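Have a look at this one.
Only a single protein chain was left out; the remaining protein chains are all shown in position.
Going in written order, the chains are labelled A and B, and every chain counts its residues from 1.
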Amino acid sequence: MTVATTTAVLRRRATATTALRHRVFSGRVPWTLVVFIIMATVPWIGSRYDTFLAAQIVIDALFAVSLNLLLGTTGLVSFGHVAYFGVGAYVCGILMKTYAVPFSLAFPAAGLGAALFALISGYFCVRLIKLYFAMLTLAFSQIIWAIAYKWNAVTGGDQGLPEIPYPHLDWMSAIPGFADLSIGDRFYLLTLVLVAVSLAVVHRVIRSPFGRVLTTIRDNPERAAFLGINVRLYQLAAFVVAGGFAGLAGALYGIFSRGVFADFVFWSKSAEILIMTILGGAGYFWGPPVGAAALVWLNQAITDYTQYWSFVLGAILLVLLFGFPGGIVGGLDLLWQRLKRLRNA
Amino acid sequence: MLHRYGLALASTLLLSWPVAASAADTIKIGFPIPLSGPAAVYGKPILAGAEMAVAEINAKGGVLGRKLEILSRDSKANADEAVRLAREMIIKDRVDFLAGTLTSAEAPAVSTVAKENKIVFVAPSAKTTMLTDPQHIHPYIFRVASNTDVEGLAGATLMARWKDVKTVATIAPDYAYGRDSAAAFIAALKKVRPDIQIVDQEWPKLGEPDFTAFITAQMGKKPDAVYCSLFAGDFVTFTKEATPRGYFKAINNRLIDGAEVGTPDEAQALGSDYPYGIIANSYDPVLWSGNEPAAHKTYIENLKKFTNTQYASGWSIVGYQSIYALAAGIKKAGSVSSDPVAKALLGLKWDTPVGERSFSVKSHETFAPEYWGEMVKEAAYPFATIKDPEVLPKSFPATN
Partner (left out) sequence: MSASFLFSQFMGGLTTAMFLFLIASGLSLVFGVMRVINFAHGSFYMIGAYLAWQAVQWLHPTGGGFWLAALFAAVGVGILGALTERLFFRSLYGREELYQLLFTYALVLILGDAAKFIWGTDQLSVSTPPALAGSVQIFGTTQPLYTLFIIAIGPAIAFTLWLVLNRTGAGRMVRAAQMDREMLDALGANVATIYTVMFALSACLAGLSGALVTPIESIVPGMDVLIIVQAFIVVVIGGMGSLWGTFWGSVIYGQVLSFGILIFPGFSLFSVFALMAVILIVRPWGLFGRPL
């Protein structure tokens, strides 16, 4: 299993000035496996509401990790990542609802569709420098939004596509202990597995030679070019991979939300995911998932008391920017470094 | 180790994990409705009407010995948001029923949530026929509002009375309600006045801040009259932009609007900018000249006190009716479970301040004619009111 392999790898240190560190929890306790098992037991030990929140966290985690492949690993700041999420959601939703295509085909189709759009849009985007890159990603994502909003016949326009069918999960009854699970619970477990596998793949990609080229490009694009690396090609590749996984997250989200709507693709959702990624810590692979969990939790906790969630989110963002640029995981890391120094002193 | 602090963080998170509501003694009704943005001018009074109904019912001891409780949330007139809120209220707050939503984008979306979770959903204001047509109907959806076919028939009846009108244009928001209402109006008009030609149709988006291009484009086609489906804040913005351009003057104020801009709510929002002379409608004329039913008079007095306003709202009636319908259904079923309540609601008759209503067994809708008339400025009131409100349509062939 990929998870076990991951946990067996040694921890690597990078210099303090490098923004991105790939930290794998070493040796004794396979933490990723533990987290996976805990998440998997939620349908049994938790309420329907807990499963609901857990599903949201898991899907957001994948979406945020895909963004971080661009942001943290390759150093590309995209303001339009939600476009690929949206394309994936609509492709899967339209295939499953309008054409009754089974999930096993619709799901990969969503990823491929999103990756294809990422290829087309990315081709134009990567040729631009930072600011224009960000603006063009925003433009493309708003184009997708405008199409989703106006193409009533296909996307449902303002009404969207409610009633996306669940995939056929009756086969799960055969697994011992699963027979009593509702369709929502079963879909959650399926989502958990799909996301876990996706995260493992992304992790592999980051740790591969390809991934190392990406971080080289992030740190110093001129130097990378001097080394003979085709910077644009690698950036485009990262763009496509990131877009593809965002599309998968979108497909899952459409089914989870029981509908796909044009506002999924509005640019403020891109901003939310950026915040999630930075909140968790863009310098760490597990930063975005931690950010996803933190933001979902905060949202639920705070909206119980006040309707001014945007204000709170803005305040959190300010605190992050001025106090904890490394995010939650970054903050924890600093704490750990300091305590280690105290211990060794 | 890093993971030790991760563990500490995780435990803190788990301990403060938001919990789902535990079963309480009240009957909970989830009520997503626009409370901000252009649609709020309709959304807020609907909620107020519902809350007044709940207060009245609870004062009399509730239903089946239990009190009703409304959980309201701001849907921002967004289908996406309404669905999310409805699901959250079902899963987290464990609501027993759903009511609310304003627009014809929100209601059909929430209807699918109701269908999947088998929870009765009473929609007070969405008019699109899509909500209850054979393709979308299910046991748990019920509509208190009128529908676009009924509205279109009323609008066409009124338009047909202007014998000298030969060309007509429509302007409607580009989503289910706008599309359905314009289409229904045109279809009904063709039957009574096949000689009238439709020369222009404009489709601004819902929540459009700038109607100028649509206004000038429509004026360029020189229609004799206009059928308008803009409502709430959009109608306010549209009017403010259209009047200085001579839009209303060019058509001699021959504009018919079927989206309840004849309510005091809308009239007060526009104030002295109201385009007097147009024809508009309302579910409740509020300021009733003539033989006002005693029940209505009492209802309006109570509403004014409840909302602490000088003039009551014309929209609260649908929120009010929805709750009373639901309560009647619960009482008849003798249960708070949605399945028996859904069955009880079929064909159920209940009293409202504007007359008796009943849910059609076939389409789960009520036949809800509205009060139509010319909007005038009377000395008694600081805002536009309906002159001699007429109940239209008189009757309607059963839909679907």
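Annotations
One rule holds in what follows: contacts are C-beta pairs under 8 Å (C-beta built on N, C-alpha and C of every residue); 3 or more make two chains touch, one makes a residue touch a chain.
All of these numbers come straight from a predicted model, not from anything done at the bench.
Touch with the chain that is not drawn comes from one residue among A:V197, A:L227, A:L318 or A:L339, which is A:L318. Contact with the omitted chain, checked across A:L116, A:I147 or A:A200, is made by A:I147.
Here the missing chain is touched by one residue of B:G61, B:G246 or B:P293, and it is B:G246. Even with one chain removed from view, chain B keeps its contact list with that chain: residues 35-38, 40-41, 44, 74, 76, 202-203, 205, 207, 209-210, 212-217, 219-220, 233, 236-237, 240-241, 244-246, 249, 269, 271, 273. Interface residues of chain A with the unshown chain, by the touch rule above, are 71, 77, 124, 128-132, 134-136, 138-140, 142-143, 146-147, 149-150, 267-268, 271, 274-275, 278, 308-311, 313-315, 317-318, 321-322, 325.
Simple rule for what comes next: only the chains that are shown with their structure count from here on.
Chain B has its Cα centroid 38 Å from the Cα centroid of chain A. Chain A contributes residues 23, 25, 29, 31, 47-50, 52-53, 149-150, 157-160, 162-163, 257-259, 261-264, 293-294, 297, 300-301, 304, 307, 328, 332-333, 335-336 to its touches with chain B in the complex.
Chain B makes touch with chain A in their complex at residues 1-3, 5-6, 9, 13, 16-20, 74, 78-81, 83-84, 87-88, 91-92, 104-105, 108-109, 111-113, 115-116, 130, 174-176, 205-206.
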